[in-house]
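A protein chain is absent from this complex, but the other protein chains hold their places.
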Amino acid sequence: MPPPPQRHDAPPASSVVPRQGAIKTPVETPSLLRRYVEVRSFSETLCEPLALEDYVVQTMPEVSPTKWHLAHTTWFFETFVLARALEGYEPFHPAYNYLFNSYYEAAGDRHARDRRGVLSRPTVEEVIEYRYHVNRAMAALLSGSAPPGRLAPLVDVIVLGLHHEQQHQELMLTDLKHVLASNPLRPAYRADAGPPEGAKAPPLVWHERAEGLAAVGAGEGGFSFDNERPRHRVFLESFELASRPVTAGEYLEFIRDGGYDRPELWLSDGWAARKRFDWQAPLYWEREGDLVRQMTLGGLRPLCHAEPVCHISYYEADAFARWYGARLPTECEWEAFAERAPAHEGNYVDAGHLHPEPAKRMSSPGPLQLFGDVWEWTASPYAPYPGFRPLEGALGEYNGKFMCNQMVLRGGSCLTPRGHVRASYRNFFPPEARWQMSGLRLAR
Amino acid sequence: MPPPPQRHDAPPASSVVPRQGAIKTPVETPSLLRRYVEVRSFSETLCEPLALEDYVVQTMPEVSPTKWHLAHTTWFFETFVLARALEGYEPFHPAYNYLFNSYYEAAGDRHARDRRGVLSRPTVEEVIEYRYHVNRAMAALLSGSAPPGRLAPLVDVIVLGLHHEQQHQELMLTDLKHVLASNPLRPAYRADAGPPEGAKAPPLVWHERAEGLAAVGAGEGGFSFDNERPRHRVFLESFELASRPVTAGEYLEFIRDGGYDRPELWLSDGWAARKRFDWQAPLYWEREGDLVRQMTLGGLRPLCHAEPVCHISYYEADAFARWYGARLPTECEWEAFAERAPAHEGNYVDAGHLHPEPAKRMSSPGPLQLFGDVWEWTASPYAPYPGFRPLEGALGEYNGKFMCNQMVLRGGSCLTPRGHVRASYRNFFPPEARWQMSGLRLAR
Amino acid sequence: MPPPPQRHDAPPASSVVPRQGAIKTPVETPSLLRRYVEVRSFSETLCEPLALEDYVVQTMPEVSPTKWHLAHTTWFFETFVLARALEGYEPFHPAYNYLFNSYYEAAGDRHARDRRGVLSRPTVEEVIEYRYHVNRAMAALLSGSAPPGRLAPLVDVIVLGLHHEQQHQELMLTDLKHVLASNPLRPAYRADAGPPEGAKAPPLVWHERAEGLAAVGAGEGGFSFDNERPRHRVFLESFELASRPVTAGEYLEFIRDGGYDRPELWLSDGWAARKRFDWQAPLYWEREGDLVRQMTLGGLRPLCHAEPVCHISYYEADAFARWYGARLPTECEWEAFAERAPAHEGNYVDAGHLHPEPAKRMSSPGPLQLFGDVWEWTASPYAPYPGFRPLEGALGEYNGKFMCNQMVLRGGSCLTPRGHVRASYRNFFPPEARWQMSGLRLAR
Partner (left out) sequence: MPPPPQRHDAPPASSVVPRQGAIKTPVETPSLLRRYVEVRSFSETLCEPLALEDYVVQTMPEVSPTKWHLAHTTWFFETFVLARALEGYEPFHPAYNYLFNSYYEAAGDRHARDRRGVLSRPTVEEVIEYRYHVNRAMAALLSGSAPPGRLAPLVDVIVLGLHHEQQHQELMLTDLKHVLASNPLRPAYRADAGPPEGAKAPPLVWHERAEGLAAVGAGEGGFSFDNERPRHRVFLESFELASRPVTAGEYLEFIRDGGYDRPELWLSDGWAARKRFDWQAPLYWEREGDLVRQMTLGGLRPLCHAEPVCHISYYEADAFARWYGARLPTECEWEAFAERAPAHEGNYVDAGHLHPEPAKRMSSPGPLQLFGDVWEWTASPYAPYPGFRPLEGALGEYNGKFMCNQMVLRGGSCLTPRGHVRASYRNFFPPEARWQMSGLRLAR
C-alpha cells in the first residue's frame, strides 16, 4: 500500500477570490468606479477563510449559500444596470436570472429560496467568473464607454447596488456563522483571540428626553433607502433611553431568574415560539452545567458577561425588557437620540472583531454603542412612513413589500460594513429571527 | 314494515336556552344585575336557531364550538368573580377550568384550542346547566348576598366580563357562519329576505383633515379596555378619508382587473398567503361563470354590489387599496374622524340583518358607516400605546400579550352588539384572517 | 332569579333509534329480509347509550362520527342496491352521495375523510330518517315489490352490504371508544362491572404443526369476501403456535424490562413510530406510579393482568415477540390451526363484555381464543392471494386496492358481531394502528 497521494489543498483563497487590491483601478478612475471596486472586492475578501465546501450549503431556509450571495449581488448589477445601459447586452448565462433573482416578482420566475443549497452548479469558480464578467462590463460603463446619457439615470441604481452588496456582506457572515455552528465539528471562520480578560461593562444609566415633536427619517443629501423617507414629524411623550445595550451577563440573570419558564413575561406569539423551538438561551449559547460557551466566528469560546447580548429574537428582547421592568424603545425614540451620535464610530466589520465588544466608558454625554456591535430590536413594527413612496419598477420591491409582520432594528452591528448605516437606517426581521446580530437596548 | 316512529324533534330552542326574558329579575334589581341578565341571556337568544349538532363542531383551529363559547364566558365569571368573591366557592365541575380556560397561562393548564371540536362532553344541556348555576350565584352576589366589601372591588371585573361576553357573541356568529358555510349542504342560520333590490351605494368622496396633533385613545369616564388607554397625543400629517367603505362591486372590479394575479399589488407575505390558500375572491364568495353568490347567515344568495365588501384579509384590503391608488388609514387617522361620529347608530346585530348593508345617503357631513356593518382594517399593527399598562394579574393577559403580528380593525360590524364599540375601540386579528366581518375604507 | 327551566333531556335513545324490534317484519318475510332487519337495527341498538353530541365528533382522521357510520352503511344499500334495482329511484338527498361515499372512486367525488367531524348537518335525526327511508325501500324490494329478475342479481350485493354493516358496527364502537377516551372527562359508554376478581390466565403452551402443504382461503359454500379467495396451496415449514394470546401481564413484563427503550427489539419503522408518537404502553393505558389503569367502554378501570393485551400496533406486537424470543405467526400458519376451531364460539360483541376476557382453561385440545376477544396481528403483509380477482365495478374497490402497506389480523374481537368472522377472514390495518381491538399470539 503506497503512501497516499499529495494532499489536495483546499483551493487557496487567493485563487478563488481576488484580494482586496486585485481589481486595480486605473489612474483617473471616477470616484464611483473606485467605490464600486472597493465594495465589490470586499465581498471576496470576506471569503478568504473559506473552504470551497463552505460556499455551497444552506442550513435553513433563511440562510443562503455564500456562492449564492456572490452571484445574486452580481445579478443585481447585470439586471438593473447593464441590461438597461447597454444596447443588446447579453446576460452571462441565460439561466442565471432564474437562479439568482432573490424575490423580484417583476424580474420573473425564480428558484425557490429554501432550495438554494441543493445547487452544486454553477460551481464557485463559475460564480467568480460571473463576477469578473460583470465587473469588467461595469468598469467599462463607469469609465466612460457608455453612450452619453445612458449612465446618468443609472447612477442612483449603481449606488443602490453597492449598498445592496454591503447588506449581503453582513448576511454572508451571519449565514456562514449559522453554517459553521450547525456543524458538530464547530469549525471557526477565523482563529480569534477572544474578548479582553476581565472586561466590565459600565453601569446602565438613563438618558431622558422631554416630550415634544421630533423629526424622523432621512433628509435630503446623502444616500438613503426609500423606507427611510420622507422625513416627517412625530410626537414623542417624554421617555428615557438606556446608556448602553443589555449585556450577556444581565441576560444570564434573566435566565437564572426563570425568564424562559414564566409565560407572564412573554407575548403570546413569543411564548408559542419559545415552546415550539424549545428556546432556553440565545442562539449559539451552549450550556454545560454552570459554564456557558458560545459559538462565534472565532469558534466556540466562553461567554463574556460584559459584552452586549446577541442572537436573540424580538420575543426574547421583549420578555427581557418586561422582566427588567422596562420596555423596548420605539424606532422614533431611538432615532431621536441617534441623530446626534456619530454613526461613523463603532465596532463595525472592518474592526475585525466580528463579535460585539463590551462598552467602553467614554466622556461622551450620550448613550454608548448606538452604532455597531449589535442591531437593537425596537418596539416598532416595520410600517411605511406617512407619505412613503417605493422606488419605481421592480426596485420598488426592494423594501416596501415587506412592511408587515416584521420588527424594526436600528444601529448596525459588528458585521456591518463601516459607512453603511446611519441614524435613519431601518433594518427589519421577523420577530422570531435569531441568526442576525440582534440585541436590545432598554427604554422606559 | 311499520311507519317510522315519531319524528325526533331537534330540542326546541326554548328548552335548550332560556328566552331573553327567562331570567327574571326581581323588582329593585340593581342596574348591574339587570345588565348582567340582559347580556347573558342574549348569548342564549343567539342560539335559538341552532340544531343541537351545530353547538359541537369546530371547522378550523380559530373557530370554537358554540357550546365552548357558552361555557367559556361562564367560566370567566366563575373564575374571576365568584372564586374571588365567595369564601369556599366550589367550582361547578373540577375539570371545567381545564376545558374552558381559553388562553390564560396564569389560570393553569388548558385544553388545546384546536381540539375543542373533539369534545362531545359536557353535553349542551350540561353547559346550559353550568350557565344557570353560575347565573344563580352571580344573581345572588349582585343582589346583595356577598359580604360587605367583597363586591365593590369586583364590579370592574363583572363589567369586563359582560364586554367579554359581547365579544364572544360576535365570535359565536362568525364561527357559526364558518361552520355552516363549510357544510356542502349550505344551511342557513336563519331564513332571510336578502338585500333590498336595486340598492345603490352613494359615490365615494373624500373628507380632509389638516395636519396637526390629535388626541387618541379612551379618556376617563365610561368603560374601555386597557388597550385603548392611555389617551395620548399623536401628530397626523394632513390626509383624506373615504366617505364610506369599499363596496362589493368595487372589489369585483379589482378582481376583474386581475387583482389576484398581480404580485406588484401585494405585500410579500400577502402574495405568499394568496398562493398558499389559493385565494381568488373574498371568503364565502362562490363564482359560477359571471354570477357571484355569497354564503351569508341567511344562506347562499346573489352578491349585492352596493354593500360593503366583507370577509377579506388585511392583505386583500391592502392590495385593493394599492390597486385603487390609495392606502388604508392608520387607526389614529380613523379615530380622528370617528370621535365626532355617533357610535350608537349603525347596522349592529340587534338590527337583525346579520349582514352589511349598502350605505344610505345621509345629510350628515362626515363619513358614513364608520360604525357597524364591517370592521375596517387599518394600516396599524396592533401595538401598545405610549404608557400602556395591562390589567393586574391573569386579566393582564386579556389584550396585552397579543400585541404582535396582528393588525388593528376599527368600528364594529353588523354582528357586534349595539353599545359595545366606541371610537377608541381596537379590534385586532392576524393579517390573514378572513372569517371575521372585515372590510376596508380607503385613505390617501 | 327563577329556577332554571326544565331539564333538556338528551333525546331518549328510543326516539333517536328504533329498538331492535322496531322494524316489524311482515308474516312470511323471506329470510333475507329478516336478516336485513336484524343487522340494520343492531347498528341502532349500539347507539342507545349515546348522547346526541357523541354522534358528531371525530377525534382523528381514522375515526368517523357515529352518524357518519349510520349514514354510510345506508348509502351503501341505496347506491349499490336500490339505484340498480329500482327504475327511476330518486336518492333520498342529492348531496348524500358526496357526503357518505367513503372511498369509492368509481362512485364519484366525496367529502374528505378527515373532515367528517366538521359536519353538523345532516342532523342525527335526518340521518335516522335516511335510514328509515332506505329501510322501507329495501323492505319493499325484499318483500317482492321488485320487477321479476331485478332482485336476483343483487342478492349477493345485499348480503355483502350486511357484512359491510357488521364491519362498521365494530368500527362504531372502536371509534366511540377513541372519542370517549380523548375526553378529559373520561365518560363511559356503558357502566360496567369490570373483569372477574383474581382471574388467572392458563400457562402458555405450544401447539406444533409438521411441515407440509396447507390449503388456505375460503372455499365454495358460504359468504366470503373477495380477498379470502381463491383457496390455494401453500407450503408451511414446521412451526409451533401459542395456546393463547399474550396477556396484559406478560406485556407489562416487556415494558418493565425496558421494551419501549431498546431499539434492537424494534423494526426500523416501528422505532421511528415509537419515538414520533412517544409510545410508552398500549393505547388507553394510563400509568400512575405502579398502578396501571386502562380506559374501556365501561370507563377507566384497573388493568386486569390475565386478559389479552389489546390496543397495540403491529410494531409493538413484533417487538414483544422478539423480546420473548419468538415471532408472530404468518396468516397461513394461523389459518392452518383455526380451520379446525369453532368460529362461532368466543367473546363477541353480543356477549356484552365489550372487552377482552381472560382465557379459560378448556378441555379442547387446540389453541384457545383463536376467535373473539382480540384481533391477532400476523407477520403477513396484506397481499392478494394467487389468482385473486376483485369484484366487478365499484365494489372491486372494497378490498383489493388496499393491498399495500397494511398487515393482516385474524380472528375477530370482543366487538365483532357473532357470526361475522371465520377461519379465512382477513382483517387488515396499517402497522401503526392502535385504536382497533388488536393483540397478538406468538409462534416459533
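In order of appearance the chains are A, B and C, and numbering begins at 1 in each one.
By our rule, a residue touches a chain if its C-beta (ideal position, glycine included) is under 8 Å from a C-beta of that chain, and two chains touch if they have at least 3 such contacts.
Here the structure is a predicted model, which means the values were calculated and not measured.
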item	value
Contact list for the unshown chain, restricted to visible chains	A, C
Residue of A:Val56, A:Leu160 or A:Leu354 touching the missing chain in the full complex	A:Val56
Hidden-chain contact residue, picked from the options A:Pro49, A:Pro91 or A:Gly117	A:Gly117
Which residue of A:Tyr103, A:Tyr132 or A:Phe235 touches the chain not shown here	A:Tyr132
Of A:Leu99, A:Ala146, A:Val159 or A:Leu391, the one touching the omitted chain in the full complex	A:Leu99
Options A:Ser182, A:Ser238 or A:Ser364, residue touching the unrepresented chain	A:Ser182
Hidden partner interface residues of chain C, rising order	103, 105-106, 213, 232-235, 237, 239, 263-264, 266-271, 314-315, 318, 379-381, 383-384, 386-387, 396-397, 401-405, 431
Hidden partner chain, residues of chain A it touches	1-2, 4-11, 14-16, 18, 22-26, 51-59, 95, 98-99, 111, 115, 117-125, 128-129, 132, 135-136, 139-140, 143, 179-180, 182-185, 187
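One rule holds for everything that comes next: only the chains that are shown with their structure count from here on.
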item	value
Proportion of interface numbers common to chain A and chain B (over half same, under half different)	same
Chain ID, smallest distance between chain and overall C-alpha centroids	B
Rounded Å distance, chain A centre to chain C centre (Cα mean)	60
Distance between chain centroids, defined by C-alpha means - chain B, chain C (Å)	44
Centre-of-Cα separation between chain B and chain A, whole angstrom	41
Residues of chain A engaged with two or more neighbouring chains	none
